[in-house]
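Shown here: the complex without one of its protein chains, the others still in place.
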Amino acid sequence: MIKASVEPWIEAPLQQFVDDAGVVLALLLHPSGQVMGQYGFTRAMDVMSACALAAAIHLSSSELGMQLEGKPFTGLHHAGKDRQVFIAETETRRGPYILLTVFDGESSLGLVRMFFDEFRVNLANAAPVPVPAPHPMLNENFERELNRNLAVLFGRA
Amino acid sequence: MSSPFTAILDAFSRQRGVQASLAVSARDGIAIESNLQIGQDGTRVAALAASLYAKARKAATAAGLGSTGFLQLEAEAGRLCMLGGDDVILVVVGDPQANVGLIRMELIRAAEALA
Amino acid sequence: MPDVVRLWSDELARDPSSLVFLPLAETLRVRGQLEMARKVALRGIERHPTNADAHDQLARIHADAGAFQQALDEWTTVLRLVPSHVGAIKGMAFVRFQQGDRDEAERLLIAAQDLEVGDAGITAAITAVRRPGASTPASTAQVGQDPEPGTVFSDLLRDDQMAILLDTEGLVLAGTNTGNDGRDVAAAMGAALSGVSDEAHRTTKHLQIGGWRAIVFETESAIVSIAPAPADGRAAGGVLVLSAPPATALGMLRRLLDRCVERAGQWLAGTMS
Partner (left out) sequence: MSLVNYQTREITSKIVYYGPGRSGKTTNLHTIYSQVPDDRKGKMVSLATQTDRTLFFDFLPLDLGSISGFTTRFQLYTVPGQVYYHATRKLVLQGADGVVFVADSQARQLQENIESFQDLHQNLSEQGVEPRGIPLVLQYNKQDLPPDLILTTKELSDAINFRGVPEFPADALHGPGVFETLRGISELVLKRLSAGASR
């Protein structure tokens, strides 16, 4: 189980949503498909795939909403046999984010929607004013490290 | 336009101390129809009541007690009464002075009528 | 039931800032592993120095270990952080009682009662400290040893009624529940039903209708009623479950539930006569 967030202010609202709504997985992502925070996944690679797909689903359903209704659909619910998925957008002063959550019989769509409404407020309140992020100081040899890593990755080392 | 629930919910609302009555989807926890006094949040009541009822049903089954009927949650400033099946749960929100006996009888009668 | 100590320890190792140290320390305390409990609580406090419950937890561990002055210091810290922390006031009362200062213990218990009106456990404790010649229990872990846990509710119940007191993990502390085949099914029933109280707590919290007092639900073979356990001692966060035949009048069952909660409070406080 991984509980992680890219920025600390995301952790508390996301954890509270998970606790309150009793969901199995929760993933907060940037509309570009980058993971911002997550609960319940075990592999970082799975998180990235889920983010890419969730961003795609959200973006395409937004577009579909634009074409059908003249405004984007803001939430999506898919009910599987045992598990259900809910994807919706939330706005903060840091910009929009997308929540993907998976739940089973321990929760319900009603609970998820209700606690998502609280999550939106909590996340918006927690979001600090955006400041230019410090850039990572990669050392002078990073190109050599990159080349070595890529060579290992491709079996050329 | 009235649904099968309209008359049932209206009857609850006429009872003393009743602040809300709802027909809720048991699977989703979403209100199908509701009769709410000002200040009552039907979305919340529906989601939370359905979840509580589902939990009690599961617990009763796990404890070997069989199927679940009437349920009452009593709190300092109000009470929730409910009764339902696999599809629909009828939920009544009352203040502490509400007559639980009457609500219970009415819920049982309504559930029989819906069945 | 999985070994919660291992699960929580793993969780804490993965995420040292997790609040899971609170139930972990509490479980270790209840199991009598006081030194380990103390270390876990201390490490938690290092990360969460303003968390009142963390200081409360450490205080209870000190109290169990007989380190009364350290316990009082921690509870004083709790009250600085949260002046209305009932658990801390009750804990301090317990220590004062241990030290033989009955007046101070009673004063503190009355203060706790003002904050938590209707708490049967506090009422029982006040009665206990006022009783002449009341013996002092040796530690918070040792209160309520008498009578036998299985018979705590016996004289209140008819043969077809059953009551059990469960701790926060759904483990049976007192009472018995016998199945149709005559076996004690209390543990299984406790594990199944204790989760309902979490749901009740969530419901009342989010509907803002105050704390929950009781759940009553009718099933094919019984009417089950559940109430919060007395808030102090080992039962804190647990529930009392009472079951009766389906034909039982709800009003009568409700009153019986109250009496059982009161009895549980007396038993936990070690003041059952």
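Per-chain numbering from 1; labels A, B and C assigned in written order.
One rule holds in what follows: a residue touches a chain if its C-beta (ideal position, glycine included) is under 8 Å from a C-beta of that chain, and two chains touch if they have at least 3 such contacts.
Keep in mind the model is a prediction, meaning the values are calculated, not measured.
Interchain touches from the omitted chain, evaluated on the whole complex, reach A. Of the candidate positions A:Val24, A:Leu59, A:Val85 or A:Ala126, contact with the hidden chain is made by A:Leu59.
Across the interface with the omitted chain, chain A contributes residues 4, 6-8, 30-36, 43-46, 48-49, 52-53, 56, 59-60, 63, 133-139, 141-143, 145-147, 149-150, 152-156.
One rule holds in what follows: only the chains that are shown with their structure count from here on.
Separating the centre of chain A from that of chain C, both taken as means of CA atoms, is a distance of 39 Å.
Put simply, the C-alpha centre of chain A and that of chain B have 35 angstrom between them.
Within chain A, residues 114 each touch two or more of the remaining chains.
Touching two or more other chains at once are residues 44, 48, 51 of chain B.
Across the complex, chain A meets chain B through its residues 105, 107-111, 113-114.
On the side of chain B, the complex with chain A involves touching residues 24-25, 27-31, 43-44, 46-48, 50-51, 54.
Those residues of chain B that touch chain C in the complex are listed here as 41, 44-45, 48-49, 51-52, 55-56, 59-60, 62-80, 93, 100-101, 104.
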